[in-house]
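Shown here: the complex without one of its protein chains, the others still in place.
Right, subunit A next:
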Amino acid sequence: MTGTWALIRLIVRRDRVLLPVWIAITALLPAGIASATADLYADQAARDSFATASASNPAQLAMRGPIYDASVGGLTAWTLGSSLALIGGLVSILLVIRHTRVEEETGRRELLSSGVIGRHAPLAGALAVVLAANLLLGLLSVPALVANGLPAGSSLLFGLSAATGGWVFAAVAAVTAQLTAASGTARELAIGVGGLLFALRALADAGGIGWLAWLSPFGWVRLTKPYAGDQWWVLGLVAVFVAVLAAAAFALSTRRDVAGGLVPARPGPAAGTLTGPFGLAARLHRDTLAGFAIGFGLMGALLGVAARGLDTQLDTPQFRELAATIGGADARISDVFFTFVMYVLSQLVAGAALVSALGARGEEAAGRAELLLSTPVGRLRWALSHLVFAIVSPVLLLGALGAAAGLAYDGDVARVTVATLAYLPAVWTVVGIATLMFGMLPRLAAALSWTMLGLFLAVDLLAEFKLATGIILDLSPFVHVPALLLGGASSSAALLGLTVMAVALATVGLAFLRRRDLMPSA
């Protein structure tokens, strides 16, 4: 364990932006939801009718589980219990793999281990930071909940439940990181385990097989029942589970070589069939794209099912008023819901498209572009081979999202799909800006592109609370997409304008690329 403290400081230093942002956002979320719930369902009668409707909606049961108590606190715990475990779990998995297996894969661990760093220090350091961060965000959420008038004891239990959600998956990732030499596989394994455990809990609550929920961490974070009887001892169960997994990870790590895995890497083909940059790019983007497509498809299907129950569940005077101001007097509540959700999800799709759009820069930074561009492959052809996937990816993802949502809602695939595909030009604009950055400021391209997407999200958030209007709002391309489901003018002018802008941005970016030096990061 020698050197663990030094490694903890290294990890905190490397993630000095990511950690505080993650902790701050997730710590603030519960109080926000609590106050929104208190506003939206002002009296006990409204909350009871909401709870009754939710209990009869299988999609809500699958996503969030049963409501244990129809108080403001109980509804807050119901809204966020699963989501916080999902967010905390995902971030924890990514962080643990990043500071263990990725370090070994890149050879940095070897460099450190030759110094005075104990065999267990890297895993111990990564786990310490991630567990502490989860605990911190759980504790930090408590004061704001109490300030919203919720009982202190239950709020503390709720905060700790949220923290343990992240703990479980940090421990799962610690185990998968020992199994294979490839960090990507370790990541996918851990996320896959998370998906299975989530599905297990969903099946338990939606299928009325309550005891199954006791087999999943996603069940445990709800079964502590904060604001609904406070079953503190369930936390002990989680702690034991985490301790056992962590011990297993440490034991496994002594049975393998540094940079090696317990599962040996399988050999691949001795001869290749790739004939050029487009074939190569297809190989590089294929798996990620397929994963995103399945993910967005499933999300769409869940939303479609959830929307079925919405017309009765959200039939409160407050929500009807909201729907009317957004969609006009005769708007269907489910259409308002779809419109709102698609608007948010289109920005997630933009995130997926950014991954593809920055693919070429990643190749350049890693030095692989240098090898490929020393062959007769020209720069433009190489850049386009990646860009084409950034263009196609949102078509596929928005299409999967809309089609699955439409199919699951009322079988009318075309109506919802057309409405989601309307976001294509906005997503392409994001891709265009990333390509411009890639051409002009390659070293900053990734940071600037993601910051820009974050700013667009912030603009929308400000708009939602009516804090941004006019020109600031106009800066986000997503604002200009007409809401087709709500009879928004299907004027092609805005969509055409965005598309033209996207093409222009990308063209300028590619022109800069042809003129500049290649810049590997080393």
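Here is the rule we go by: contacts are C-beta pairs under 8 Å (C-beta built on N, C-alpha and C of every residue); 3 or more make two chains touch, one makes a residue touch a chain; residues count from 1.
Note that in this section contacts and distances are computed from a predicted model.
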* Which choice in "Hydrogenase maturation factor HypC", "Tripartite tricarboxylate transporter TctB family protein", "Ubiquinone biosynthesis protein UbiU" or "ABC-2 type transport system ATP-binding protein" gives the name that UniProt lists for the one chain left out? -> "ABC-2 type transport system ATP-binding protein"
* Hidden-chain contact residue, picked from the options A:P20, A:G192, A:G272 or A:G291 -> A:G272
* Structure fact -> Cross-chain touch to the chain not pictured, restricted to A:E105, A:E188 or A:D460, is A:E105
* In the full complex, which bits of subunit A touch the chain not displayed? Write them out. => 105, 181-182, 184, 265, 267-277, 279-280, 283-284, 366-368, 370-379, 517-518, 522
